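What you see is the complex with one protein chain gone and the rest in place.
Every chain is named by a letter (A and B) in the order it is written, and numbering of its residues begins at 1.
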Amino acid sequence: MFKSRNRMLSVTAAALTTGLILSSCGGATTKDAAPTAAPKSCVDTSGDTVKLGFLNSLTGGMAISEKTVSKTLHMAADEINASGGILGKKIVPIQEDGATDWPTFAEKEEKLLTKDCVAATFGGWTSSSRKAVKPVVEKYNGLFFYPVQYEGLESSKNIYYTGATTNQQIIPAMDFLKAQGVKTLFLAGSDYVFPRTANAIIKLYAAKLGIKIVGEEYVPLDKADWTTQVAKIVKAKPDFVFNTINGSSNVGFVKAYYDAGLSPKTTPIISVSIAEEEAPAMGHDVSGNYASWNYFESIKSPANAKFIADWKKYPGNSGVTSDPMEAAYDSLYLYKELVEKAGSFDVDKINAAAKKYKITFNAPEGLITLDGENHHISKVANIGQIQPDNQFKIVWSSGTPIAPDPYLKGYDWFPAATRDALVKAAG
Amino acid sequence: MDSLIAPFLNGTADGALLLIAALGLALTFGQMGVINMAHGEFLLAGALTAYVTQQVIASTDLSILLALPIAFVVAGALGVVLEATVIRWMYERPLDTLLATVGVAMILRQFVLDAFPSQGVGVVTPDWLDHQIDVFGYAWPLRQLFTILLAGACLSALAALLKFTSFGRQIRATVQNRALAETLGVSTRMVDRITFFVGSGLAGVAGVAISLIAATDSTLGTKYIVAAFLVVVAGGLGQLKGTIIAAWVVGVSTAFFTDWTTGSIAQVIVFVLVVIFLQVRPQGLFTVRTRGLA
């Protein structure tokens, strides 16, 4: 049956050997004393324009959330251009589609940095997309501005995180619950890294606050129905539900919650992923429940009034504004501030400027300040209660901006061994 | 007691929903051999119909009921268009319909993303569904019972259509022996088209039911399509009773495993069990002779 096996093997072996000989002239190994230097930047800002890359999923499942972020970035670029650009140079945005596919994010980031030679990149949403981009942006010593609240425990000299880290969203939410006199808490989340990490932190902090966790449920991101899990909430009768479910999976959860007879009167939900955009898509009056964000459309400030008015005028807008949009908007302005303080588009000079100067922006959410060491942002934490018009009424606020603490160094209940190991792993 | 009641009832409702989604497939895939990967997007079309109907008719009490027949027609019409433009070229090679309909599904998903608010639209549960029934101390959402009744209605209508109407006889004749049916004067082209209309229309009805349970956005279809196909295959092609039992078993066992483990592990266990079952009984629960699938 296999009379040609020997010949086949020899041909294959020959082909493989040839290839391996060709490839044996490899580069640096990890044992080499001096690794090859990072590729030289090809960014050219000598003209009167500067290219910036926007990397968002415009297709696939995550386009649900990321399309709006992309539009907000374009709006911010238009605004900055109208007021003279960055260092007098007009922004030329280059949009790429991450396609809800993490290898594609890596590919497009590399394309933006090495082919388009953009000065900085903006975008991403899921932790996977950020983790895919991270090695690329570090390798080419580029810049990536990430606009979404996330699980923290990360830092990179080439990434700026303009959304909240856990101590600016999750931990304040727990403080709020404590202030509300909550005794028992149920954790409901999607089955991926943000809810898992957030809930690990919540459990540690809850133990310190004396709040009892009476249940913890995870549902796969692509599963729609929450009825079985909500039945467990009904049985556990918690004072509050801490909801770390992502994006559109919230709808299945919220529907099942009301269908089971739960309501904010008995068992309110506090969410960290439901914002002004998502609330109307729930198909139910969700008023009375809570969300923890830094930005709400209802914040009264001249900067926010301008932001909202501009957005409503912007073609293809989604009507309302939300936290991730605002964080994306801020990211471009922070970049402008960084470049102008540094007097250059050079990444190393920008990072030096971030450390040397106090980089601030009068954002729609209030004055925000960049932390030059960990590349996160000081933000005010707010808890909003959903109103019947799907706007949020701020019922609790940290008042002053909270300094970003991605590794929770200032929190003694967070195990030092974990922190040290994570910091060490991050290098 | 309570811990058994909730998963049983909710699993039955999940199974009922899966059944409506799978009934359409049982027709187009089971009877015609077409692998319509855009079936999930027909579910989405039904859910969007529910949303649009609610925008037009203010009373949500009424609009959800009206949406059911409208969604049937809308999704059915989509099915006929798909049949007339794409599927009809591929009856000789049914497995090829897979790739073409994947292309159709990609286009439909992106169209929904671009044409509707990208973060999804909210379909409001009517007040008369916003209640619970007390079953041995468990407050069972009425919406679950509605899904089960809807599945029963769809099933009865389909069974009656296949069994008692002349059109039903024509479908069964075409499935069992296309050439002979043609010789006897049955217009098999017409039968194909109507079968596709009914099968896709059922997806529309399922979509309305889903819009009351989950998010109505471009990803809706992808969440149901694999499980629906699996149910049809496990049930055995060409027979509705197999599909019914398979949908119910998958629904209830998923609910129990979810109760005992986690949502993810439950899905893994059930899928693997179905795969093992198919190795023991390759033709599914029940089977009749069909053309061209084996």
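The criterion applied here is as follows: a residue touches a chain if its C-beta (ideal position, glycine included) is under 8 Å from a C-beta of that chain, and two chains touch if they have at least 3 such contacts.
The criterion applied here is as follows: contacts and distances are computed from a predicted model.
When the listed names "DNA modification/repair radical SAM protein", "tRNA_anti-like", "RNA polymerase sigma-70 factor" or "Urea ABC transporter permease subunit UrtC" are checked against UniProt, the chain not shown comes out as "Urea ABC transporter permease subunit UrtC". Of the listed residues B:Gln54, B:Thr125, B:Gln170 or B:Thr262, the one in contact with the hidden chain in the full complex is B:Thr262. Considering the whole complex, the residue from A:Val43, A:Ala106, A:Ala119 or A:Ile211 that touches the absent chain is A:Ala106.
Here the missing chain is touched by one residue of B:Ala6, B:Ile35 or B:Leu158, and it is B:Ile35. Residues of chain B that touch the chain left out of the display are 29, 33, 35, 37, 86, 89-90, 93-100, 102-107, 110-111, 114, 222, 226, 229-230, 232-233, 237, 262-265, 267-268, 271-272, 274-275, 278-280, 282-284, 293-294. One chain is missing from the display, and on chain A it is touched by residues 1-4, 7-8, 11-12, 15-16, 18-20, 22-23, 25-32, 35-36, 38-39, 58-59, 67, 95-97, 99-104, 106-108, 110-111, 114-115, 126-128, 131-132, 134-136, 139, 153, 191-193, 196-197, 200, 218, 220-221, 415, 417-418, 420-422, 425-426.
Please note the rule applied: only the chains that are shown with their structure count from here on.
Each chain gets one centre point, the mean of its Cα atoms, and the points for chain A and chain B are 36 Å apart. Remark: chain A residues 59, 61, 63-65, 67-68, 191, 217-220, 222-225, 227-229, 231-232, 234-235, 247-252, 255-256, 258-261, 277-278, 280-284, 318 touch chain B in the complex. Partner chain A is touched in their complex by these residues of chain B: 2, 6-7, 10-11, 13-14, 110, 113, 117-125, 129-130, 132, 138-139, 141-144, 210-220, 222-224, 255, 258-259, 262-264, 267.
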